[in-house]
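One structure below.
Only a single protein chain was left out; the remaining protein chains are all shown in position.
And now, subunit A:
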Amino acid sequence: MESRRNPRAVVDPKVRQVGFFTSSQPDSSSTQQQQQQTDPIPASASSPPVSTISPSGNSLSPVMIPPPRLNSSDTFPLRGAAAGASSAVSPSSFSYSNRRDFPDGSTTASPGRHSRGSFVKSSAPVASSLPGIGMDSMAAAKSSSVPASGLTTVSVVTMPPGLAEKASGMEVQSDQKKNPKSLKEKTTKAERRAIQEAQRAAKAAAKADGGKVPPGTSASVASTSVKVAKPAKPSTQKNEVSVAAGVTEKKGGPSEKDRKKDAPHPRMQYDDESRVVKAKRRAVVKQTEAKNRVELFRHLPQYEHGTQLPDLETKFFQLDPMHPAVYKVGLQYLSGDISGGNARCIAMLQAFQEVVKDYSTPPEKNLNRDMTAKISSYVSFLIECRPLSISMGNAIRFVKNRIAKLPITLSESEAKAALQSDIERFINDKIIGADMVIVKHAVTKIRDGDVLLTYGSPTAVEMILLHAHELKKKFRVLVVDSRPKLEGQLLLRRLIKRGISCTYTHINAISYIMHEVTKVFLGASSVLSNGTVYSRVGTACVAMVASAFRVPVLVCCEAYKFHERVQLDSICSNELGDPNAISKVHGREDINYLDGLTNNANLQFLNLMYDATPSDYISMIITDYGMVPPTSVPVIVREYQKEHLLV
């Protein structure tokens, strides 16, 4: 019994990876089926690493990726796991999976169990501890609600058997109903191979684990199991070997590496002196750092605004490697002429289009690599001008991905044309088209007599309001604004010009006006995979007060702004604006209390740009994929990435 289970556990990460890489694995004969099986299982609230384990391993046995390859190419399993894990929490996720023949993921648990009873007997490898299943899957469901890192905890390790069974049961039910007998032979064959795999993997894992000590509680488990595994390995006792191998592999080997590769690229931390020095050496823009800084935000860059602009302008003709279009966009970011997530992203993409248009491959260089390098250097220039928004990061990832995926057979002009059209398509589909879809969805939520509150000046919300007004809906808009940007005034002016009745106030008065509000529409800079909405600072306040007054909060955000990063507070990752904008109150000369104090060591000004709204305050997120609860964000993140890969 044990021996049968083990190989599955060993194979697990590889298969999972295959399932995720459907498109990019040409050799996978049964891509379709694997995809089927990966998807329902997170849906049935089990933990992903477990879920994918067995069925393909023994019954279908198609793709076994040899261990070395696993190391080289498994960038994604953990990410997939993360997405799967959190999708288990949100039942609505199913609508987004592209698999049709497996209609109802959430109910699979019971049918799976039923069918398993019948088929287990015929398929020897799968038969094992039946009674444990229910419990295990329950436990799995619990643990899977923990974010990605939770997957490496001990509890998960104990789970595989039951879940594996369930998974395989489902699998067999759907695919192998007609010939249960052939299954046996197939699986035994597969099993044999799996055992070999296990041994190989055990070796690899043991080697890998020898050097480093994995962190946390899982570390001890992993290392002890390795110790067990090592002596046992040469012997024929397959259970122990492979159990240990399975454990170590899941924890020590791949997860460690995956996490490194796969975790969202950490932003530069500006309190890390050596890196700051390095970055400064590379920097094109020489920004003077603000001296008087808030202690809590040492890790974020804070520059004195306005000092570097003339400097940059003089450099315009010296900056040889910089493309003028990029340069222009960078300056516009710097001066604040372009702001707002979509505007910034479109400007950047258009600059990249120019870059592509004017590009010619230097002799003895590869187009793919050279252009990627170029784009990277441009991006770092743009970062120096202003930290990237998350949406821009996603767009850059898309562009780089497209460049990397360009077939080598294409000629330079063809490649350039393809890239340009790709970027064009991204702008049209993912940004402009997405907004259209969002407007269409959101307008259905506006009724006559509504009082809608919005904060700041979100473009998507503005489009929604204008469109609703065109549809002759009767509603009133409360525009809430905040210092120092006062973007709401611009929105207010535009809305009034169109004939919409508005009320304007500052964010402090939000409790005063929230009584009459029926819905709150907010924009977002990004939606993170734990459902947190990362947006203009103050959004969290508005959402909080709205939820305290039981007013629904609707966040409008294009799906390209979704990101797999998670964030709990607004401090770890943020952007600092110009501190002097706080001390000076525009248009109010009578407020000059702080005029002479800006250089006082005891006084700091903190001009945060963004904040993170916890998902509890958000009733609904309207995206181009539809209207979803914040718990479904990871699903969209996952599907979106899949789409990216498929494009």
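Simple rule for what comes next: a contact is a pair of C-beta atoms (placed from the backbone, for glycine too) under 8 Å apart; a residue touches a chain by one contact, two chains touch by 3 or more; residues count from 1.
By definition in this document, contacts and distances are computed from a predicted model.
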The complex's invisible chain, by UniProt name, from "60S ribosomal protein L6", "Programmed cell death protein 2", "Zinc transporter" or "Translation initiation factor eIF2B subunit beta": "Translation initiation factor eIF2B subunit beta"
Residue touching the undisplayed chain, where the options are A:L300, A:L492 or A:V555: A:L492
On subunit A, residues whose C-beta touches the chain left out of the figure: 294-296, 481-484, 489, 492-493, 495-513, 515, 536-538, 540-541, 544-545, 548, 569-571, 574, 582-583, 585, 587-588, 591, 593-594, 597, 600, 602-608, 611-612
